[in-house]
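Only one protein chain is missing from this complex, and each of the others stays in its spot.
Take a look at chain A:
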Amino acid sequence: MQADRIIVQSEDFHVPAEYQQIAGDNGDGAVVTFVGKVRDFNDGSAVTDLTLEHYPGMTEAVLHKIVAEARERWPLNFVTIIHRVGTMHLGEQIVFIGVSSAHRKAAFAACEFLIDFLKTKAPFWKLEASPDGAHWVEARDSDEQAAQAWNNGDS
């Protein structure tokens, strides 16, 4: 089991380099990665920029806790979470999650678990800028339900 790589930064990340970081162990038969991006429309309004605010210190602590929970559920080797903060433009990358494991089912499940929990537990907030002005993104019930489902034995 490798040390967790958990980073909160303003700079963009390079997916091939992050893949290399978690794909180097021949005991792993599966690597699953997820990248979240700034998309063009949210709730019907055009998005031009996204500004991510977070709670320094608590953010990293929560992410480490989420990864520890994932490691209790599945046999994982490498785990990387990179979340950007500050202002990002349309199409830019926001978040990277990568996991490696001996088998694909654990890697797929852990990656989905990590993004579901990150979205509902980690103290990040999105401010969207559109031609109509800036507004704070509302939390979605569907995200909360996705995280809850992992505790209800649905997965």
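To be clear about the criterion, a residue touches a chain if its C-beta (ideal position, glycine included) is under 8 Å from a C-beta of that chain, and two chains touch if they have at least 3 such contacts; residues count from 1.
Please note the rule applied: contacts and distances are computed from a predicted model.
J.: Consult the UniProt record of the chain that does not appear here and report its protein name from "Protein-arginine kinase", "Cytochrome b", "Molybdopterin synthase sulfur carrier subunit" or "ABC transporter substrate-binding protein".
T.: "Molybdopterin synthase sulfur carrier subunit"
J.: In the full complex, which bits of chain A touch the chain not displayed? Write them out.
T.: 36, 52-55, 57-58, 61, 83, 94-95, 115, 118-127, 136-139, 143
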